[in-house]
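A protein chain is absent from this complex, but the other protein chains hold their places.
Right after this comes subunit A.
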Amino acid sequence: MLLTTHSDGSGGSVLLEVRGGGSADCDWARLPQELLLHIFQYLPLLDRAYASQVCRGWNQAFHMPELWRCFEFELNQPASSYLKATHPDLIKQIIKRHSNHLQYVSFKVDSSTESAEAACDILSQLVNCSLKTLGLISTARPSFMEVPKSHFISALTVVFVNSKSLSSLKIDDTPVDDPSLKVLVANNSDTLKLLKMSSCPHVSPAGILCVADQCHGLRELALNYHLLSDELLLALSSERHVHLEHLRIDVVSENPGQHFHTIKKSSWDAMVRHSPKFNLVMYFFLYEDEFGPFFNDEIPVTHLYFGRSVSKEVLGRVGLHCPRLVELVVCANGLRPLDEELIRIAKHCTQLSAIGLGECEVSCSAFVEFVKMCGRRLSQLSIMEEVLIPDHKYSLDEIHWEVSKHLGRVWFPDMMPTW
């Protein structure tokens, strides 16, 4: 087989000329549609579009429904984004010819309100399709929050009402509210499996409780801590409810000194009883003095991320109360070494397999001890070089050998350029 390429020199279209090698020339225009479809699936849209200009057969293949089940609308303005937007003509064509084929749809929107509004306009035209997944993704600032709430809600409910078998919905950082969630529940309660709605300020704990009560197939849920309640956890662990697989909680402080409610240990216990394998992912973005209500009792958290400075004391509590911990990331801590805390975590968190440390301090010997205790189950070990304080036992050059020995693979601390 011989492939030759021609270009028209203008930087635009590319023509691929394919000739069969050997004796029998094979005619690529007569490639069976199934085969062509298969190839097309692995080509980017632009290349498919070029290919569709080759001949009638390829053009027909271009419009096959299978190729339009999944589409990502990219809505960007030249003034606010470096990336190209989906061409308006293409959007028009999709709505006209392929909207009934769409099943997995996402909207990537830059930081401008126009883009978010354009996304809402497209959403409101998706009347005769049956979406399975819908994702509204802000790639820079949360621009859906800038859209007038009524506009956003009416667009979103068009999808909820028309698509009766929605199973995944990602609407983080949007003005979705309780009444619109009611519409979702009324139309999609049997099919909904995934709901991601971190930082949706217009939703109340009662609103999300209604979803949990009605959508028994829900397996993955992401929301902010202020929506989390004992009632919600009990609803998710009711008998009628399937096992939850993932629960992601963002704990974000709006103002310094904010007070946070507590969740009863009995509610967490009910969750673990009902879904013994569920993952609890918690992201903390709190000031140091706001951790009072957390980690005083056992909590089934599996993935912990501390995005801001967290005190030694809190990490000490983590070591005592998080027996299911799998991954721990600490971005910053005070100036005192975390030696005892890490050792305690190694001792009590027997599932721990990944740890990341940013602006913290740990003495080299305590760190080696920690690695020794965890051993080879530490599959991810990301430690900034500055974290490790040389002491009488190990220098920085020695530590990587020592740690590598215990891990059974070559390991180095993470470096930053000294430029």
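Operating definition for what follows: contacts are C-beta pairs under 8 Å (C-beta built on N, C-alpha and C of every residue); 3 or more make two chains touch, one makes a residue touch a chain; residues count from 1.
By our rule, contacts and distances are computed from a predicted model.
This figure omits one chain of the complex; the name its UniProt record holds, of "Peroxin-5", "Importin subunit alpha", "WD40 repeat-like protein" or "Cryptochrome circadian regulator 3a", is "Cryptochrome circadian regulator 3a". From the options A:T139, A:S189, A:S204 or A:S267, the residue with contact to the unseen chain in the full assembly is A:T139.
Screening A:Q33, A:N296 or A:Q380 for touch with the missing chain picks out A:Q380. Within the complete assembly, residues 3, 5, 7, 9-11, 14, 16, 35, 38-39, 41-45, 47, 50, 66, 69-72, 74, 76, 79-83, 104, 106, 108, 110-111, 132-133, 135, 137-142, 167-168, 170, 172-173, 193-194, 196, 198-199, 220, 245-246, 248, 250, 252-253, 256, 279, 281, 283, 285-286, 302-303, 305, 307-309, 326-327, 329, 331-332, 334-335, 354-356, 358-359, 379-380, 382, 384-386, 390, 395-397, 409-412, 414-419 of subunit A touch the chain that is not shown.
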